[in-house]
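Starting off with a structure, shown below.
Apart from one protein chain that is not included, each protein chain of the complex appears where it belongs.
This part shows chain A:
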Amino acid sequence: MKRLLILEDGSVYEGIGFGGNDFRIGELIFQTGMCGYQETISDMSYYGQIIMMTFPAIGSVGINRDDFESMNPQLFGLVVKEYCDAPSNFRSEMTIDEYMKLKNIPGICDIDTREITRKIRDNGVMKAVMADEGADVDKIVKELKEAKDVTNGVSVVSAARPYTIPNRGGHKVVLLDLGAKYALIRELNARDCDIVSMPYDAKIEDIMSVNPDGVIVSSGPGVPDYIPQTVETVKQIAAKMPVLGIGLGHQVVAQAMGAKVNEMKFGHHGNSTPIVNLEKNKVEFTAQNHRFDVDEESMKAAGLKVTHRALNDKSVEGFVHESLPVMGVQFNPEAAPGADDTMYIFDQFIEMLSK
């Protein structure tokens, strides 16, 4: 079945449809990971985005029960060169096509993904949408041009009610859920943390009421400006106890401390982005998904010191506060998918809690 991918700049790509058919306007971004598509598509921080995989063969290992990063994937679409309907892996339970039909997420294949990647690289991120063959392209392009940014992502993906993942022997940690990945919970679990997950709009009193040793602000979709109440909450918490921000959480913490957040041209979306650990002067590889970064100019006044920096574009990838036990990392130290070189971030956080 033919399907179209229509971009904000008016370009139309014809491909073959797969998966569901719930066409929604999203931000078209490219993801450079060569494996781990199951983790990528189930990472909720992709809410509002149409993911285009630069690796051309997607679905070769199928979908298994263990590698999800959330119950319900939140991406608005998947663009690939080729998907595989005869997957092979000992854990595979269904094809990616079957899974995306189940979750009603539209996919399109037989697309020159490299061409579109180069376009986004040169011109920046664009809005896009899929459509059936024969759709009124002019009308759709107009809609794309007028479409507003998706700002409600966190409210959709954040768990509505608090819940606990009990444990003994470790620290009590509040997870401020902006769209947390399972891998994050897994890492905290592995370090014996007694976790209380709270919604993004949890009140400061509710957080304080569980008497945590520290707070983790998770990754998620969008930018801090869309969730001012979370920024405000984090600002108050940071004065009281250790805080670690990851991904969107990193930006939220930075903004709470007074720094600014900027839009990047097309951001970092990959499984192996090199960054420099400035303390050890060593390169580490990281999983990343972000389109905004913390403005370095504004950090000094906010009392933040850069700890990690992207090797290539030098953008800020991590910080600590000069006096408070507050830190943030733009990358995903929990990996899944991607390189796990930076798991030590969790150990550093635990150490902070122990002080």
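Assume contacts are C-beta pairs under 8 Å (C-beta built on N, C-alpha and C of every residue); 3 or more make two chains touch, one makes a residue touch a chain; residues count from 1.
Following the convention adopted for this analysis, contacts and distances are computed from a predicted model.
Peer 1: Mind telling me which option in "Energy-coupling factor transporter transmembrane protein EcfT", "Putative spore germination protein KA", "Cbb3-type cytochrome oxidase assembly protein CcoS" or "Carbamoyl phosphate synthase large chain" is what UniProt lists for the chain we can't see?
Peer 2: UniProt protein name of the non-displayed chain: "Carbamoyl phosphate synthase large chain".
Peer 1: Using the definition of touch stated at the top, determine which of A:T113, A:S158 or A:T307 touches the missing chain.
Peer 2: The single option touching the absent chain is A:T113.
Peer 1: Tell me which residue among A:E8, A:E39 or A:D177 touches the hidden chain in the full complex.
Peer 2: A:E39
Peer 1: Among A:L28, A:V61 or A:A238, which residue is in contact with the omitted chain in the full complex?
Peer 2: Checking the options A:L28, A:V61 or A:A238, the one contacting the hidden chain is A:V61.
Peer 1: Could you please point out the chain A residues that touch the chain left off the display?
Peer 2: Touch with the absent chain occurs at residues 13, 30, 32-36, 38-39, 54-57, 60-61, 64, 66-67, 81-82, 84, 86-91, 112-115, 117-118, 121-122, 270-272, 274, 276, 281-283, 285, 311-312, 335-340.
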